[in-house]
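Apart from one protein chain that is not included, each protein chain of the complex appears where it belongs.
Showing chain A:
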Amino acid sequence: MAIKRKKAIVKEKTAIHESIIAAGFGGQGIMLLGKLIGLSAMNEGKEVTWISSYGAEVRGGTAHSMVIISSLPISSPTVKEPDTCIIMNVPSFIKFEKKIKKGGLIVVNSSIVKGNSKRKDIEILKVPATDVAKKLGNVRVANMVMLGAYLKKRGFISIETAISSLKEIFTSKDETVIELNKLALKKGWEAAGGRG
């Protein structure tokens, strides 16, 4: 079913429906990651919903955000069976790996999540996001490395849109912050096989 759907997307580029769960520790920039996906998709003219997880999420706890991108109006913002999971820590891997739709995608921060998925019916993309971010000089941009890889892999949103949308997120930050995030997006893009 999922494979059929993929083919349909190739045929008709405008018909898109992608549900995403991004998850990790509080403080890893999970909410921001989700918001940037939403914002970028919106800026490309798509319909979008974003909603954060409820619960007593605190620093060190696990947080997640649910994003839906569609070419049609979206009814419910909640995601039970995601097409894609962007996973940045072990507890989130355990919690969400089993929920992904058949034929779906999981993007894993392999710097932190060492284990392998037992599922054979989903695609796995490993990105050493935390290591890449450390090399860039700030571990906090690991979320952007993950996003860059996701953008390349799925191809629903262009990296250029994500980069231009950064300034709408970091409205009060100086240029160096935006530059660093931009660089992290590009490194993620390259990690998923994109040309830099």
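Note that in this section a contact is a pair of C-beta atoms (placed from the backbone, for glycine too) under 8 Å apart; a residue touches a chain by one contact, two chains touch by 3 or more; residues count from 1.
By our rule, contacts and distances are computed from a predicted model.
Colleague: What name does the UniProt record list for the absent chain among "Response regulator", "3-methyl-2-oxobutanoate dehydrogenase subunit VorB", "imidazole glycerol-phosphate synthase" or "ABC-2 type transport system permease protein"?
Modeller: The correct option from "Response regulator", "3-methyl-2-oxobutanoate dehydrogenase subunit VorB", "imidazole glycerol-phosphate synthase" or "ABC-2 type transport system permease protein" is "3-methyl-2-oxobutanoate dehydrogenase subunit VorB", the UniProt name of the unshown chain.
Colleague: Looking at A:19, A:49, A:92 or A:181, which residue reaches the missing chain?
Modeller: Answering carefully, the residue with contact to the hidden chain is A:49.
Colleague: Would you write out the residues of chain A that touch the absent chain, in ascending order?
Modeller: 35, 38-39, 42-45, 47-52, 54-55, 73-78, 80
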